[in-house]
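Left out: one protein chain. Kept in place: all the others.
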Amino acid sequence: MSAPPTAAGRYVGERVLRKEDTRLLTGRSVFVDDVVVAGMLHAAFVRSQIARGKIKSMDLAAARLLPGVRAVLTAQDLGPYSTQLSTFHMRDVGGPRVRPLSVDYVTYVGDPVAIVIAESRYIAEDAAGLVLVDYEAEQPVVTIDDAKTGAPVHPAWESNVAAVDQTPDNPDFEKIFAGAAHVVTGAIKHQRIAQSTMETRGVLSTPHGENELTIHIGCQSPHAAARCISLTFGMPETHIRVIAKDVGGGFGLKSQPWREEIAAIAASMVLKRPVKWIEDRLEALTSSNAAREQECTVRMAFDGDAKLLGVDVEYAINNGAYPHMPDAGSAVRLFFPGPYRLRNFRFKGHGWHTNTVGLGGYRGPWAMEALARETVLDIAARRIGIDPIEIRRRNLLTAADQPFTTPTGIPMEDVTPLECLDQLLKVFDLGAFRAEQAAARAEGRYLGLGVATYVEPTAAVGIDPLWSDVAQIRIEQSGKVTATLSTHSQGHGTETTMAQIIAERLGVRLEDVSIHQDDSTRGGFGPGAAGSRQAVIGGGAAIKAADILVEKIKRIAAHVLNANPDDVRLEAGLVRVTGTEEVSRTMCEIAQIAYVEPHRLPADMEMGLEAQYRYRPSSYFTHASAAHACIVAIDAETGFVKIKRWICSEDCGVLINPAIVEGQIAGGVAQGIGEILLEEMSFDSSGNPTAVTFKDYMLPTEADVPDFEYIHITTPSKSVGGFRGVGEGGIIISAPTLVNAIKDALTPFNVSWEHIELPLTPSRIIKFMESVAA
Amino acid sequence: MSEHQIQTVINGQNVQARIEARLTLSDFLRVNVGYTGVHVGCEHGVCGACTVIVDGRAVRSCLMLAVQAEGATIITVEGLTPQDGALHPVQRALRDAHGLQCGFCTPGIVMTLAALTAGDERPSAETLINALSGHLCRCTGYQGMRRAVKALAAGELTERDHS
Partner (left out) sequence: MKPGPFDYVVPTTVEEAVEHLARAAGDATILAGGQTLMPLLALRMSTPSIIVDINRIDALKGVSRTDEAMRVGAMVRQYEVVESEHLKAALPMLAKAVSHIGHHQTRNRGTVGGSVSLGEPAAELPACVVALGASIEARSARGTRRIAADEFYLGAYSTVLEPDELVTAIYFPHWPTGTRTLFCEVARRPGDFALVGLVGALTVESGKISHAGIAWFGMAATPIKARRAEGALINQPISSVDAAAVANLAIADTDPFDDHAATADYRRTVALRVFSRSLRETMRQKA
């Protein structure tokens, strides 16, 4: 059960019911498509039906004449607004020039070439269907392999290399492998994933006043969206207001407005009319930047004691035509060594352009590090002849090893994957399971146990926008609290978690704290949800800003009550002096003094009760640690994988709200299950997407996910508040946990796991089960 | 393209409208009538976010034409909460179990569970969970929803909650 919302006591650490739930449950939420503006027009796109080719001509006449159509705009018609997009990084990160609408050349199926603006989406789609585009088709480059030898996707480029990332050359590296007692290799081919936020992308752009815009958009931060729009169009942020009250999932997809959103905004400025574009699911599954299409080969060298000597990684990622940012796995490289006692590491990564929709962010974009490392560790354990848990015991960093700097320069301190593993094993009887597994095998039933350990680099600053968050808190004259933060929620619950922090610090009731985070003209810049950062950084800002007010309130109360400020306590909405409990003032009374009775304030004190703090964590990284274990049963008849049990043992520092933490983990683990078993964005050899509805692109349902068990270890971080992030961890660690369980279940079948192709469909699993010699 | 006059009862109110045949029920409810609590997630009847109650049964409103609602009685999520703001037991169960995060899939789930728990007989947890399989959620991993379903099946929430 959850704590009742009325007690004004400790909130941090409690399973407080979420403030946003009432409006979300009763249909009083405001998602972008819920906003209606007078004179609003609707957009639909004309999209390329081929993956690559020149546009020879476009016949827009019939479309333009259709009743109800206001305009059909091409790149040319957008004029100065047909401009280079800004990405989440808000600076030039290289990569191909990308405009809202393609000009004369298309590079993926779904590439938008014109925008139709009409009285309704229905009519806009009718008109889009009347546009005739004559293409001169070219042979597309679809897969990573194609990219290596195929004609450049971007004609001005020399090759399809989008980016390269590698460790510095070390001529002695191979010697480690030459002399090692064991060398184990594993390769993983990961399918492309569609983020599949339940609310698709969307924007409503309203131009008004003197060159001003009010924009409702699905985003991960109104401030970041405003900044991107400002950079894209060269308009001052002061003329842009972005509002995003409720957003139905982000997961990295909505970190920046991309081609279609910018095209719709541009159209609104050209036409001087409000324009709304709501992506439909077909577009989302084919034309939204997607994720995870990678190949990774890992070689691990061990000594005779199964201690890691060196790890060598080759990595490739499909960037598509227009990635949000060119990527060759730099984050995979940085985090691959993980929490292991590893000193020798080599990484070579390539990003490849192809004629497919571009690479986009998706929760834990570097997740391949854990997937590849943890699955190959398992392969190594079996090859060497020890238990997968034991190989981790021998190689994980202990407390005594820390602080430790990985070969990629990542500082490891206060990481506790070993402790997480130990706690997990307390609730899981390994011996009993192995006995059960053996008995089941004798009956032709295949149970498997998978374990994985990792650290998540949360609140990892260093990417320009991510450094800080700001909190502005004011105590109203009524004594209630208004806080405007640079955090943002697309399901994260920051309206509640930040309120918990503030209410606790100020000693007021949770329901008396209102959190605002939906308007770029309010508060200050923050990148919102990204990199599992908000508990640490937003939470830190909330604490620091609240503490400024606490200090001021104490001084006022001490002055009014003739006491020492050190003896003043804030609790239950009251301001009390220790030792004289009956002497107190309400927060309302203190606020009155601050705002309208200046003669009662200390002589040097400014009036009012408002405070602002912009917090930057002292650590570059705030690591969370975890160990997960799952048990699967593979149906010998059908190859279906049933997950019987899943234990999440994690250390995310001080928990603000355990229910919200568990929700973040659960959502991520479900996504990991989807990656391993179900989801696949596929293309045919002509670059046509072939999983274009939710019938073919299979998301996990209730039936696919077990009840999760959680163990929480709390090693406070060095950030104020002691929090650690947890947003992306579930999806990162779950993938290898599940793969390892499947491998364990299939042990009797002598499968070679040297090449793993995802997803592990029933067809693939049946093939594995047939691989035993008769 | 034909236009039609329809008359329906939506959330207890008589609604009359003249509409195009091809207008989906989900768009009608959201745009023409203003019940934006009906969410559109896929427009091909898989995700369940658009679920409403039509003549007592949970249906995917994206898979009906508005013209088909002629004479029907429809309830959307907005119709579950009476004037005094009390939460419906299904809403309360989901809130108490932390059964939502972004909230986009939520109204559909609320309506499926509300339809199944509307009668005198309390449905089993199994019936409710099976019906949940017709809903997609990307945020929660279905954990809280399952807990809410168990609480509903066990009859732990019968009184309306004024929180």
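Brief remarks follow.
Which chain is which? They are A and B, in the order written, and residues in each are numbered from 1.
We take it that contacts are C-beta pairs under 8 Å (C-beta built on N, C-alpha and C of every residue); 3 or more make two chains touch, one makes a residue touch a chain.
Please read these numbers as outputs of a predicted model, since none were measured by experiment.
Shown as candidates are A:Asn211, A:Ser618 or A:Ser682; the residue that touches the absent chain is A:Ser682.
Of the candidate positions B:Thr24, B:Thr76 or B:Thr117, contact with the hidden chain is made by B:Thr24. Among A:Phe31, A:Tyr122 or A:Tyr454, only A:Tyr122 touches the chain that is left out of the view. Across the interface with the omitted chain, chain A contributes residues 121-122, 125-126, 129, 280-282, 637-640, 678, 682, 690-691, 693, 695-696, 698, 701, 703-704, 761-763, 766, 770. The set of chain B residues touching the chain not shown comprises 1-2, 4, 20-22, 24, 27, 43-45, 48, 51, 57-60, 62-65, 67-68, 70, 112, 116, 130-131, 133-134.
We take it that only the chains that are shown with their structure count from here on.
Centroid to centroid, with C-alpha atoms defining each point, chain A and chain B lie 29 Å apart. Residues of chain B touching chain A in their complex: 20, 22-23, 30, 35-44, 46-47, 49, 76-78, 80-81, 87, 91, 94-96, 98, 100-107, 110, 129, 132-133, 135-146, 163.
Across the complex, chain A meets chain B through its residues 1-2, 5, 15, 17-18, 20-31, 33-34, 122, 196-200, 246-249, 251, 280-281, 489-493, 659-660, 662-663, 666-671, 693-695, 699-703, 705, 707-708.
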